[in-house]
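Got a structure for you, questions after.
Then we have chain A:
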Amino acid sequence: MLDFELRTIMPEIVILTTACLVLMVDVFMRVRQHNLPYRLTQIGLLFAAVLTFKSFGLGTEIILSGAFISDDLSHLLKLFIYLTTFVVLIYSHAYIRVRQILWGEYYCLTLFAVLGMMLLVSAQNILTLYLGLELLSLSLYAMVAMRRDSQMASEAAMKYFVMGALASGMLLYGFSLLYGITGTLDISTMAQVIASTPITDQLVLIFGLVFVVVGLAFKLGAAPFHMWIPDVYQGAPTSVVAFLSTAPKVAAFGMAIRLLVQALPALHPQWIDLLIVLAVLSIAIGNVVAIAQANIKRMLAYSTISHVGFLLLGLLAGNAAGYSAALFYVLTYSIMSLGAFGMVILLSKQGFEAENIDDFKGLNARSPWLAFIMLLLMFSLAGVPPTVGFYAKLAVIEAVLAVDHLVLALIAVFFAIIGAFYYLRVVKVMYFEAPEDASPITVSGGSRFAISLNGLAVLVLGIFPGALLAVCLAVLA
Partner candidate 1 sequence: MITEQLFTLAWILVKILAILLPLVVVIAYTTFFERKVIGYMQVRIGPNRVGPRGFLQPWADVFKLLLKEIIVPSASNRFLFLLAPILALAPALAAWAVIPFDQQLVLANVNAGLLFLLAMTSLGVYGIVIAGWASNSKYAFLGALRSSAQIISYEIAMGIALIGVLMAAGSLNLTEIVMAQSGNLLSWYWLPLFPLFVVYWIAGVAETNRLPFDLAEGESEIVAGFHVEYAGGAFALFFLAEYANMILISVLTALLFFGGWLSPFQGIPVLEEAFAWVPGIAWLLLKSACFMFMYLWLRATFPRYRYDQVMRLGWKVFIPLTTFWIILVAVAVRLGVGPWF
Partner candidate 2 sequence: MTGQALIFYTFAAVAIFSALMVITVQNAVRAVLFLVLAFVATAGVWLLMEAEFLAIILVLVYVGAVMVLFLFVVMMLDFTGATQKGPLRYLRPSMLLGVGLALGVVFLLFTVIGPKQFTIMDYPSPAARGADYNDVAHLGMVMYTDYVLAFIAAGCLLLVAMVAAISLAYRGHRAKRQRPSDQVKVKASDRIRLVKMSPGSRG
């Protein structure tokens, strides 16, 4: 019995072991100028990916006394978590090395964050869910603060920490109310108990739900709980932001599904109202405020907020089509965001951060291929066909229309068009303005290959979205 359970949880064990190994290797290797922690981390991620991939389609298993669920949804989310982490590390390997960030600890914390995300998407009771979330958050706080000599990074870490702690408190308070009424930590039992609660007794549940949704919105970065996002994105090292804006978003989607859809389906009418407010505000604030930004990391931060709004649109459709559209959206968003931040990382050099939109001036003249990749990524973020961003937005809006939220769909389209402006501004700057610094760009072969694949993936997925969409539908069926 135990052997069987251990086999199911093997990817988590692999990641945990790798994290401890990286820590040990870093401490006991005298020479700190080596790639071993990086290599080990990547091997661990690959190994875990193979294990997770092999367990695809084996059906749903609930193990460890109902603490952990292994289903296809968790496998898909985990695969994307590994993938984005793997690629982010390729991009940031040189970045963190040049900036003398303590890399052993960096990779170790990254792995622990991955472990936290894995627990988060595989949580079958709210205790596991909370612990996974905290494991993720704590690692991220430290990673944001890792450039200790930078005041911006310290400020960002402080804001992130305080806001994150507040959000955790909200979430926990909501959990405590849910637990008080239902008397269970288990997600599926909780859903059953709530379904049998008479409507009149649901006041406490709704009160708890509000706290849960607020906590969730903080973690996802949905407006009006988005205040920390721009500051953190601007202040943190770009490699950390690239990580922060991709894999945790995927995991947060998993958390939202587990909490709202699986634990509280009976409160669906109530949380839909909350999500509508969050979605509209996020899409509006994200797209409008992004226009005013000169710093590309800050601009992408607001872009994240607007994309979270779209993600919530998919969720609030409240049916399998909506959930799978949202899943498709978050997966493709993670790829686009990965590429965009990857580009910011690759253009940075020692002593220079390519943080301003002006730093992209004349990129076409300096490196046509990278400019083309960036063009694809920006088109995709803006939702221009035939890139995948277009298809993702289309799927979400279709799902919203299917449940007769015409006004919502119109608002979403309206602000998406406004939003296209600032993405296209980056493209314009790259192609039609003269570079300030005409020196050619040196990018290592591995990173160049990865970013090329990343950009082309956006295009290919946009032309052939069917396969991924089918998978998304299948895992949420």
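Keep this in mind: a residue touches a chain if its C-beta (ideal position, glycine included) is under 8 Å from a C-beta of that chain, and two chains touch if they have at least 3 such contacts; residues count from 1.
The candidates came about this way: all candidates are chains of the complex that A comes from, given by their letters.
A quick note: this is a predicted structure, and the numbers were derived from the prediction, not measured.
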Would you mind flagging which of 1 or 2 touches chain A in the complex?
2
Which of the residues in chain A come into contact with candidate 2 in the complex?
9, 16, 23, 64-65, 67-68, 102, 105, 108-109, 112, 115-116, 119, 127-128, 131-132, 134-135, 138-139, 141-142, 145-146, 148, 177, 180-181, 201, 203-204, 207
